[in-house]
Structures are given as C-alpha cells and as structure tokens.
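Attaching a single structure in structure tokens format; questions to follow.
Here the complex is missing a single protein chain, while all its other protein chains stay put.
This part shows chain A:
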Amino acid sequence: MDGGARRVIREGDWAVLKRNEVFKAVPVARRRKIIFEKQWFYLDNAIGQIYGTTFEVTGGGNLQPKKRVEETATEAKEAGTDTDNRNIVDDGKSQKLTHDDIKALKDKGIKGQEIVQQLIENSTTFRDKTEFAQDKYIKKKKKKYEAIITIVKPSTRILSTMYYAREPGKINYLRYDTLAQMLTWGNVHAGNKMIVMETCAGLVLGAVMERMGGYGSIINMYPGGGPVRAATNCFGFPDSFFQMLYEFPLSKVESVLSGTFSLKALPSESEDSMALAEDSNGSGDDKQQLTQDADMESSAVMESNQPEEQEAADLPTEGEAFDNNKAKGTAHDKEKKQEEKRKKFVETAALLKDKNADGLIIASRFHPVPLLLSLLEFVAPSRPFVVYCQHKEPLVECYTKLREKGGVINLKLSETWLRSYQVLPDRSHPKLMMSGGGGYLLTGITVTNEFVKIGEETDQAASEPTSKKRKLEEHC
C-alpha cells in the first residue's frame, strides 16, 4: 500500500507546506498561485519530486529543490572575548544597513542567505556578542530572509498541529496531544466499527480513518444538512477509504433508537437534506459554526497580531477543490446518485440498529450529555468510548449522568499538559510559551446494563470498592 507511488508529489494530491513551524495544506495543481507566509509561488516544479523535499523560492515564484548545505561558514567564530554583554549598548545604530537598503537588496532578488551575510557584516555589535547570541542572531535573520519551504505528506500529526495553531476555533480547541489520547483510549484500529460524532471540521474523522487504514467501518454522525469534511479532505485518502465511511443525521438517531425509523418516512425528507448537502456541500452548517466562533476568533486573531488572516481564510473550507471535481452530470446521473445515497443511508441505519459498534468518539461544539446518552446505546458491551469537550463542567455532568444510568465502568475525567523543550548544548530549558489548554476527555468502557432496580443500586454502591475509597478521600 505504501509503495513508491505514494512518495512522489503528484498533481491532484493534497500536500502540506512547511516553513519553520508553520504549516499550510494545499491541493497540488499546476499554474495555481499559492500564498504562504507572505510569499507567492507555484507548485509546478514540485510535481514529480519526493515528499519531504525542501525547496527554495526563486524569482517568478518558482520552487527549486534545495540540497542540504553544510552549515555555512557565516558563523565567523570571533565571539566576544568578554563573555558578557556589559559593553553592548542599545543605541539603535548597530545595524548600518537601513530599512531601504534591505528592501533594495530584496528587490534585486538577492538570495536570502546573502542578505543574512550582509546584515552580519554590517552589524557593529555582532563581533562583541557571545557565541550563543551570535547563533541566535543568525537563526533569527535566517528565519526572516531565507525562504525555504518543505513539502510534506499530510498526516494526523501534521494536520492536527496545523489546525491547532491556525484555526483552533474550527476544531473546538482540541490540542493534538488530546486527539492522540482519544485515538488510543478509543482503541481505534483496523477492523473496528466506529461511531464518530464530531464538529471539528472533519479532523477527528480523518484521524480515525487514518488509524483504521480502510479496514472496518465508520459511521459519521452529523448535525444539520451534512457532515463537514474540510480537514478530512486534506488527508488525501484513497477512494477505498471512503467506501467504509457511512454518514447518518443526528436528527434521525431518536427514530432509530425508538424503532420508528422507516424507509417510508425517508425519501422526501432525505431528498431535501441530501440536496442541501450536495448543493452547498454543507456550507450552511459551516457558516453557522463560523458565526458562532467569530467573536472568539476575531479577538484571537487580533491578539496574535499575525498577518495571517488572509491565509487562514485560504484553508480549504468545505472541500473547495473538490467542488470542481463534482460531476455536473445529467439529471439521470443525479437520480442514480440519489438512489445510491438512499441505499447507503438505509445501510447505515441497519448498521446502527445492530447496536454492536466497537467504540464511540465524540468531539463537538454541542453539549455532550444528550449525545453520549443516546449514542452509547449503539455501542456493544466491553468497548471504549471517549468524549472530548473544551470545557470540564459538561463532562462532570456526563460523569454524573452515566453513573446514575449504569452500563459503564472505569470512568475517567482527564486532561493532558504538553510542554516543549529547547535542547541545545548548555542552553536546555522548557520553552517559554506553552499551550494553556487543549480540552478535557471523559473516557470509559461499556458493560452490559441489567435492568436497574432501585434496590440493586445501593447494593452496587456497597460492593464497589471505589465508593468506599471515594468516601474515605472525601473525609481527608
């Protein structure tokens, strides 16, 4: 499956651009102008190269594969003999090149590497700096002037990092390490029959699909007119992965549970919702989400003060590139498609009715309690479930409600902290900034729920060691 073809960047692929720690997912197409980190270029030259290749942006927006350079000898090792900065004064005049000089250099199309060299030569204080400070200076300038872009293959690692950094509002502030926990605690693997309810732009769905590798089945629950799959599309999964993917509207869940779900009620209504899903490709739902996030997001953007709004808007919303591919076929084709969709819809309902799913994953902007209580009904006993929520309180409520209802054990409310380190000789320490929060998880395992009698419940409390332990803890 991971044969040679997968390594080569091909037209029609989804690829991720990487510059330093910044990512951006783009569809690979010829003669398509890409704007990334205040630079524009075409991907034409990247086609046929291997994923992981690093490119330099040259004049006219061309990409040129870059060979690894031996760390250039710019680092003139004439560090200050005084090993401190007692004689360095910030007079704002240490750089002899002016703003305009630098701009002129850039306009001349001079390589970033040379600009950095010039900056060093024209810095009066560079030589007085300590070796560490020189290093830092060069790194900073390189970051700014050397336009080096690596093209990598999309993966959960890359896309979840990218979304958390660029569009956290779209994925309900689900941090990548939290997503990693969800996949593990959900025991997501090939052959499973999973239920996924998410409003994270399809990122969680994509992560689950990647881990299942096209084996098994996934039922994607969605609110409104259709599932949002903008992030799912970025993974560039083969078509075969979508054959295992089923979707089902949340609004029909109750009818499946109560047994009133019928095919008769289906056609007219499904036609409406399907049509909506197809025409606007679910963007109605997305818009709704956007307005909800708008207040949060605008403030976030202003705070970070990064000139990236325009790029952020460039993130694939609602499978842009895929709209074009969509057959604008004849009425006959449309009818056939409708029929196929209806068939899959019925299949999906049947899958749910078996109530033997191997796991449940919830990560949405909705209150998790009703979702969890209903959707857990479809899960077989002795299977894990994971609920994500940006806030802790709704999960406390889930915990309480599940305890009352029974049928679950090993409930655990948790959160992970992620701390990054700078590791350099004699300069190792935790990074200055860390993420303040990546959401909370409630995990547990389903068990057979015998009809709960009132008497039995007290019995249960008496024999379960947890409650004793808890009582003890409450006293201390």
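As a working rule, a contact is a pair of C-beta atoms (placed from the backbone, for glycine too) under 8 Å apart; a residue touches a chain by one contact, two chains touch by 3 or more; residues count from 1.
Definition applied: contacts and distances are computed from a predicted model.
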| item | value |
| --- | --- |
| Per UniProt, the name of the complex member that is left out, chosen from "Trafficking protein particle complex subunit 3", "Probable electron transfer flavoprotein subunit alpha", "CENPT protein" or "tRNA (adenine(58)-N(1))-methyltransferase catalytic subunit TRMT61A" | "tRNA (adenine(58)-N(1))-methyltransferase catalytic subunit TRMT61A" |
| Options A:53, A:85 or A:338, residue touching the unrepresented chain | A:53 |
| Contact residue for the chain not shown (choose from A:156, A:199 or A:348) | A:156 |
| Chain not shown, touching residues in chain A | 1-2, 7, 50-54, 67-68, 150, 155-157, 160, 176-177, 179-181, 183-185, 187, 189-192, 210-215, 356, 358, 380-384, 392, 395-397, 399-400, 409-410, 412-421, 423-425, 428, 445-448, 450, 463-466, 469-470, 473-474 |
